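On to chain A.
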Amino acid sequence: MAVTGQILVLFIIIHMIGNSAIYSGGLNAYADRLHSLPLLVWIFRLVMLTMFSLHIVFGIGLYLENRKAKPDEYAIRKDMRATFASKNMVWTGLLTGVFLVYHLLHFTIQIIHPESAALSNSDASGLPDVSGMVVQSFQDAGVSAVYVFAVTALFLHLSHGIQSSFQSTGISSERTLPVIIKTGAITALVLFLGYVSIPVLIYIGLVKG
Partner candidate 1 sequence: MNLTLFIWRQKGRDTKGSLEQYEAKDISTEMSFLEMLDEVNEQLIKNNQEPIAFDHDCREGICGMCSQVINGVPHGPQQRTTVCQLHMRHFKDGDSIYIEPWRARAFPVIKDLITDRSSMDSIIQAGGYISVHTGGVPDANAVLISKENADTAMDASECIGCGACVAACPNGSAMLFTAAKITHLASLPQGQIEAARRVCIMTEAMLQNGFGNCSNHYECQAACPKGIRVSFIAKLNREFMKAHLKDSV
Partner candidate 2 sequence: MLLDGKCPSGPLSEKWERHRQNLKLVNPANKRKYTILVVGTGLAGASAAATLGELGYNVEAFCYQDSPRRGHSIAAQGGINAAKNYPNDGDSIFRLFYDTIKGGDFRAREANVYRLAMLSNNIIDQCVAQGVPFARDYAGYLDNRSFGGAQVSRTFYARGQTGQQLLLGAYAALMRQVKAGTVRLHPRSEMLDVVIIDGEAKGITVRDMVTGHVGSYAGDAVCLCTGGYANVFYLSTNAMGSNVTAAYRAYKKGAFFANPCYTQIHPTCIPVSGEHQSKLTLMSESLRNDGRVWVPKMNGDKRTPNEIPHAERDYFLERKYPGFGNLAPRDIASRSAKEVCDEGRGTGSSGFGVYLDFEDAIKRLGESVIRERYGNLFEMYDRITGEDAYKQPMRIYPAPHYTMGGLWVDYNLQSNVPGLFVLGEANFSDHGANRLGASALMQGLADGYFVIPYTIAGYLAQAVPGRVTAAHPAFIKSIEDVNSLTKKLLSINGKKTVNDFHRELGRIMWEHVGMARSEEGLKRALKLIPELRSEFWQNVKVPGSSENLNQELEKAGRVADFLEFGELMARDALNREESCGGHFRVEHQMPDGEAKRDDKNYCYVAAWEFKGLNYEPDMHKEPLTFENVALAVRSYK
């Protein structure tokens, strides 16, 4: 759980850095470079698919086992350290998973909004217009809302998940745990802001591709 999670976090970080190319106008070039290495891309995709699948299978298994271990709830329950995020990992995770399918259909397979698909549109330099696809999509309030909602779920998931993975792999200690908890939450927040900024800024018209 923790190890797959950590690998997924690494991906999420790299993915965000890649996406930020949209602000410098280099997104199309970045996408093109990636696609010029098909073997690497496919290996990468396979690894990610495995990690995602394992993470989901483990996660659901864990959730079911844990629910079984606590069959009755208290009439009154007061949380002392547990948070909304920590208690809803399976839901924020599943939401992220569903979103991921949408996201792939949208930007990778490009069948959800075919009118803006990069596969059928080129930019000035003849590269597939990924940037245009993104900008065009996010000008739609509905699409942006889906992304904002999903990225919020991911934020909640990571705000607990990052520090939790360090604890579960035994990397944390008495001294480092508070730092890890804080760093995990900050990382989740930075990722959230990074990801959420794209649909939001595009929608309000600050980024035009």
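Keep in mind how these were chosen: all candidates are chains of the complex that A comes from, given by their letters.
To be clear about the criterion, contacts are C-beta pairs under 8 Å (C-beta built on N, C-alpha and C of every residue); 3 or more make two chains touch, one makes a residue touch a chain; residues count from 1.
All figures in this text were calculated on a predicted structure; none of them were measured in a lab.
Novice: So which of these touches chain A in the complex, 1 or 2?
Specialist: 1
Novice: Which stretch or stretches of chain A touch candidate 1 in the complex?
Specialist: The touching residues are 62, 65-66, 68-83, 86-87, 89, 160, 163-164, 167-174, 177.
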